[in-house]
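Single-structure report; data block below.
Note that one protein chain of the assembly has been removed; the remaining protein chains are unaltered in position.
Right, subunit A next:
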Amino acid sequence: MTYREALSAGIEAALNADPRTFLMGEDVGRYGGCYAVSKGLLDKYGETRIIDTPLCESGFVGVGIGAALGGMRPIVEIMTVNFSLLAMDQIVNTAATLRHMSGGQFNVPVVFRMACGAGKQLAAQHSHSWENLYAHIPGLKVISPGTHTDARFMLAQALADPDPVIIFEHVMLLNESGEVAGQAEAPMEKALVRRQGQDVSLIAYGGNLHKAQAAAGQLAAEGISAEVVDLRCLRPLDKATLLASVAKTHRAVIIDEGWHSGSLAGEISAIIMEEGFWYLDAPVKRVCSAEVPIPYPAHLEQAAIPQVETIVAMAKAVMEGR
């Protein structure tokens, strides 16, 4: 099935599993979801479970938070992470803080789903990767399904979590076909080694996971054994898994569609330096986006974001100790 269908199956399973769960967001009902993820669900579950909202991100995101406080299990869809900036106050100042500020009296079991990433020539206001902003915030959990199985099962894991969870779904994955396992592969907070290797760790997540895997394939043909680590969860980070991989391969390249400066890749690089410095045979490298609002023309857009060739070149550079 496609990644889109896997997401949809996950939503449907969640709606079936718990009557407190509902899906709310812009165009999720009658339109069928702007990326067609929730197509057909309105007919099946009705207006009280599949709720079309007006265009008011701060309002309906806050309503989702309030509904979670009131005992519901809302799935709030924000059309793209770019629009979530309008709701950032509610997510950061309310959802993320309530538990701590109330001395543990109130938790907020809400799940936010948002599309992210570039590659569809949608220009700067629809193509950004803001995962790092949310991964910066204590009180939030941030996950990113890079495989079809994760697309199918991470939502249920997020809903089972008593705290606010944000799920980032990369737009370039939606039409990809893939296998879905019968159950979740691991708890959502665990990073997984997707390909075993000896020479270099390629650390990626979400939409760039398959680029890392493709790069590993090309490197193998050239005699370089690359290990692919799928972070899956961006907050909290599964440091143990990524450090174990670096301890084994002694080299790391981090792939992240966020801008180079201030990227999540920078944080991971710092973790490796702080806790895995003595494992390293070469400086850690990052493959990130260029320091530019993502442009509209295809050739410039592709030049701005991580590519398989860049990952391969960077892996070769670290192999040579550059």
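The definition used in the following text is that a residue touches a chain if its C-beta (ideal position, glycine included) is under 8 Å from a C-beta of that chain, and two chains touch if they have at least 3 such contacts; residues count from 1.
Heads up, the rule we're going with is that contacts and distances are computed from a predicted model.
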{"item": "Candidate names \"Pyruvate dehydrogenase E1 component subunit alpha\", \"Amidohydrolase\", \"Sugar ABC transporter permease\" or \"Multicopper oxidase mco\"; UniProt protein name, chain not shown", "value": "\"Pyruvate dehydrogenase E1 component subunit alpha\""}
{"item": "Residue of A:Ala6, A:Ala135, A:Ala156 or A:Ala265 in touch with the missing chain, whole complex considered", "value": "A:Ala156"}
{"item": "Residues of subunit A in contact with the chain not shown", "value": "13-14, 17, 20, 22, 48, 53-54, 56, 58-72, 89-90, 93-94, 98-107, 138-139, 141, 153, 156-158, 160-163, 183-184, 186-190"}
